[in-house]
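Yeah, one chain of the complex is gone here, protein chain that is, but the others are all in their spots.
Our next item is chain A:
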Amino acid sequence: MEDAEDERSFSDIRGGRLSLRCRDYSPYCREFGLSSARLSLRTLTAVTCAVWLTAYGLFTLCENSMVLSSAIFITLLGLLGYLHFVKIDQETLLIIDSLGIQMTSSYASGKESTTFIEMDKVKDVIINEAIYMQKVIYYLCILLKDPMEPHEVSQVVPVFQSAKPRLDCLIEVYRSCQEILAHQKATPSP
C-alpha cells in the first residue's frame, strides 16, 4: 500500500493547460487534483491600464479628481473580489470507499470551499455530454440517489466545473473512480 503520486498535463476545452495529479493513498482512497493556469501578469496589467486610461479620459472631461480615486478603488476591489470569489486555482476530488466523495475548490486568495457526499447517496460516476454555448463538451458527474429509492437518480452533480478538462483527462479519472466504486458495490452494506 504505497502512496503513489502521478502528475500529467492535459488541456481544457479552450486549449489552456491543466495539470492532473493523482494520488493513491490506499486501495480504497484516491485523490485527483486538477490545477489550472494562474492569473497571468499580462491580463492583469492590460485590464488595469484600460480602466485607468478610461478614468483619466473622464477626468480630463470633467476635472473632478474623485474619478481617479474611485478608479483606483474600483480596480483594487475588483481584483480582490475576482481572486476571492471567481478565480479557482485548483479543484480536487477525493474518493474514499465506504465513506464518500469530497470535492474541494481552492480559490486564488486561498479560500477553500468543500462539499462532501456520503456513499449512501452516490449511485454512480459517469461521463456525460452537454451543449455549452456553441460546443458539445464532456463532463464528469456524480449521480445521486435517495437512500429510500435506490433505483432513481435524484440529482446530478458535475465535477471540475471551472477547469473543464477534455475527454482524455476525464477518462483517466473515470477509470480510477470506477475501480473504487466497483469495490464498494462488490461489498454491499450489511
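Observations on the structure shown:
As a working rule, a residue touches a chain if its C-beta (ideal position, glycine included) is under 8 Å from a C-beta of that chain, and two chains touch if they have at least 3 such contacts; residues count from 1.
As a convention for this text, contacts and distances are computed from a predicted model.
Only one of "Dilute domain-containing protein", "T-complex protein 1 subunit zeta", "Phosphatidylinositol N-acetylglucosaminyltransferase subunit Q" or "SKP1 component dimerisation domain-containing protein" fits the UniProt record of the hidden chain, and that name is "Phosphatidylinositol N-acetylglucosaminyltransferase subunit Q".
Of the candidate positions A:15, A:110 or A:147, contact with the hidden chain is made by A:147. When the missing chain is restored to the complex, the residue among A:9, A:26, A:109 or A:128 that touches it is A:26.
Between the chain not shown and the residues A:71, A:94 or A:140, the one that touches is A:94. In the complete assembly, the contact with the undisplayed chain comes from A:102, out of A:75, A:102, A:162 or A:178. On the side of chain A, touch with the chain left out of the figure occurs at residues 1-3, 25-26, 28-29, 31, 94, 96-99, 102, 104, 114-116, 118, 120, 147, 187, 189-190.
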